[in-house]
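Other chains dropped; remaining ones untouched in position.
Per-chain numbering from 1; labels A, B, C and D assigned in written order.
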């Protein structure tokens, strides 16, 4: 198991944010020596994501907390299912509770929504991918949750993938020039993806051997044409559909034959999954 | 204007997350000397929130960017409205764009949803308040957005308010003991709020002079009874309703006469507002 | 036991400050393998505060140090008493010594002075509270020490309590307006304390139902009058005395019947308690 | 003027500690556009220290604050003297006030006490020096204040000076061996100071050419003897007196002819100087 964990810093930040200089209620009311057992319970049907980070949250507060996962990230969980059981200092449990649940409810919410999109295109040779439209500072969690929901990740940020958009094209003087320039300036391990908005640009992108062509905000019929042209000219080119994808229209988009469909809503508009923590009755007893 | 800005650190974190060791596309394609004008545009009807933070995002990337807000946070904005105009280095505009929009779309989404809840109880003497169910690390933004949407903030974290919940009550041995203990242990500027789940506990909370009573997961009829009892016994006590509040049921809850209704969904399930940035045509010209 | 410890950062800062890139004397003179036992000893009568933080200081330098507390924070300790015994790497003991003692001497100094104030009002129904006049960056320690000395804490900072002072009153246009505004703008878990400097303002504060009234720099006779008026009008209001409190005059102030007396000197002018560390003879031997 | 300022981090830490997620009183009561003038005033006779850091505190909160120093650090200031005048946003003034004053009262307290020690030895060829017994994290300020009071600084920490104490001597097997070893192991720019507790050790330190000899906890008569022996044998050696120095006994110690007297109380037991900030009447007016 790796300890080198970028995610610890995010969790610690969230704990600082919530706890500040102390939980005034818990420190007043819960004796330091109390120990308890608790359960994390799904209160809605969900695809689970974030349990290892919930566990880590408790352990960053108190390394003696025992956390026993009962479900795995990526699995479908029915409402009322116990997801994990936890035991240890009652104070620690109560102090860490909210941050752990906030992580879990957000990530499971994203995984659950991603799963719904994935189900819509079941059987079709297409991948659902995320975007950079994530909660600021939480991208590593948001993208993890997409994978748990059966989606795939697009580039992580501006640094690990070349994606040429309309403004870049305008600055370079056209699709052809932009792809040419990008290839000569970026390192050899990066493919060149270019956004096109009409068939003329599709041809231009093909002529300069773009590695990936993104069909931006096209309607289904335009996409169908574009896919046909690209497949004929160069079957090695990947095709991505992007823009205003919804649960309603994604199946139609997938049927055009594109390889990838990117969906911003996965990470910017997923409603939280409902999860809660309960102190299990009978265990709110003094530690010996 | 204050410079001492906790929010800068959050924005810088988000910029690091997105940019890493550089925007490979923009640095390849946009000459360093290009300057542009751009517009931030609403693509859906929304209540605006986060514009000063979007502005700050651009300025943290490039202090020479000019950012002119055209709408104020808290105002209702129709789709297609230009919210702000920006000008400066094209590179800087493109590099900061995504983080600025991610902040704006999240905060405006929260404000817009809050506004919907507020409209549901219009005319009734009740306040809509948020919870600690916020995106980890973004609470300061989430709570700001709630205010922009016409809501009010509950305590910020565990440190600036005493809120006694079921587990605290169990540990203390009852509502009476819990309130008593909390009052003696916390500093004098903090009121004591206690969660109650039935009428017996309402009576207990009143007997020990709790400052605020939270009716947790009660149905509307129970709440009505509780409000009556509390108002009769001690009109100075504040009453908060909490648990499973939705746009559908909030009006009914408000009519029970409670003072405050807390809604977790404001910050954990608000869909993003749709905002985008466009480079204004004709301005993608070389700086002299 | 909780690990999530804001105080670690302060201690690490202090260690960095003292040690920089290394203890040039100890690394030159003490072989790496030497182990020793040492004692922390009171060199003056004191009320002990800070021992867990002294322990933490040693452990942040060297997790293998054994630290055995022999006295508890909050207890009165006679000069020459051994407070704790420590054993482990001689280098580690010597490198951590100064920071550990600096923490202990400051906190015990504050606890000892607080205890003196508390003794002066023994038997009277009044609490001694601290202020925000603490050493910059050390407030969490200073306020802890006050509690160990038998005092109570006022708000921690500007964020967890509303305290309306003269300038706020002037800006708002009077005591009545100020309290009104503060109540409407701050979250419901915060009480409203207002500073008054004469009987007219006392009446105004009562008329607007301030939760706490601070009598600022009044003489004993004015305070007596103010207490009488407040108790008659609203027995639920808390009364705080503030300004120029000394060991000499505090008993008289307490006799006026106020609930709280705040004393800046507790944290800004407490002389350090005298504590030292001795390597116990016979134990400066090579580890096997 | 140098910007590279280690002290900024300490001040920012202190501001975070005090302000947390916001000044709830000031943000509720002071309109954002109000501007004011204020005065920082001495409320006791003092030697001023820390004014540039008080200024920096205001500017870290709000770079538009105008701060006009009227006295210089190191000067003697009578009670009721205005030390500085400040103007700008009323909110900023009130938010920064406490941290600025906490710095000023601590540093001026140290400078004032140092000055008292210095006056006790006026005319004698001796320097008053500080120790490492400083408030954790504030050493750079504490030592600055000592200089402002007319004292001199000893080494800053464990890294910039070799000071061999009893435990080091015991580990090395004697004064002679310790000095020898320290000289061979530390870089050539560092002198070797060694602590001695009797005349035998004085001889040993002289025989191995220690650069500085610290007379530790000797009485005045022993010190006199030691000074005589050292001066005769090697006039180049510096002599430091240390241990239980007070305002009462320092003159006698100085008369023994030592070069340096180190006083822990300067930084661990100086009572705070009394300074306050007043909003100057008539200026609490709305900014246009």
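One rule holds for everything that comes next: a contact is a pair of C-beta atoms (placed from the backbone, for glycine too) under 8 Å apart; a residue touches a chain by one contact, two chains touch by 3 or more.
Keep in mind that what you see is a predicted model, and the values were worked out from it rather than measured.
Colleague: Note that 4 identical chains are shown, then give how many the whole complex contains.
Modeller: Counting every copy in the complex, the total comes to 6.
Methods note: only the chains that are shown with their structure count from here on.
Colleague: Return the chains common to the contact lists of subunit B and subunit C.
Modeller: A, D
Colleague: So which chain is farthest from subunit D, going by the mean of the CA atoms in each chain?
Modeller: The chain lying farthest from subunit D is A.
Colleague: Fit subunit B onto subunit D over the CA trace and report the rotation angle, somewhere between 0 and 180 degrees, nearest 5.
Modeller: Superposing subunit B on subunit D takes a rotation of 120 degrees, nearest 5.
Colleague: How far is the middle of subunit C from the middle of subunit D, if each middle is the mean of its Cα atoms, in Å?
Modeller: 22
Colleague: When the centre of a chain is set as the mean of its C-alpha atoms, what distance in Å lies between subunit A and subunit C?
Modeller: 45
Colleague: If you average the CA atoms of subunit A and of subunit D, how many Å lie between those two points?
Modeller: 52
Colleague: Which subunit B residues reach two or more other chains?
Modeller: 140, 156-157, 159-163, 190
Colleague: Spell out the residues on subunit D that touch subunit C in their complex, using ranges where they run on.
Modeller: Contact set of subunit D toward subunit C: 10-11, 13-14, 17-31, 34, 36, 90, 94-95, 98-99, 101-103, 105-106, 109, 132-140, 156-168, 170-172, 178, 181-182, 184-186, 190, 264-265, 268-269, 271-272, 279, 284.
Colleague: For subunit A, which residues count as touching subunit C in their complex?
Modeller: Those in contact with subunit C are residues 15-16, 19-21, 60-64, 89, 91-92, 95.
Colleague: Sort out for me which residues of subunit B touch subunit D in the complex.
Modeller: For subunit B paired with subunit D, touching residues are 1-4, 6, 140, 156-157, 159-160.
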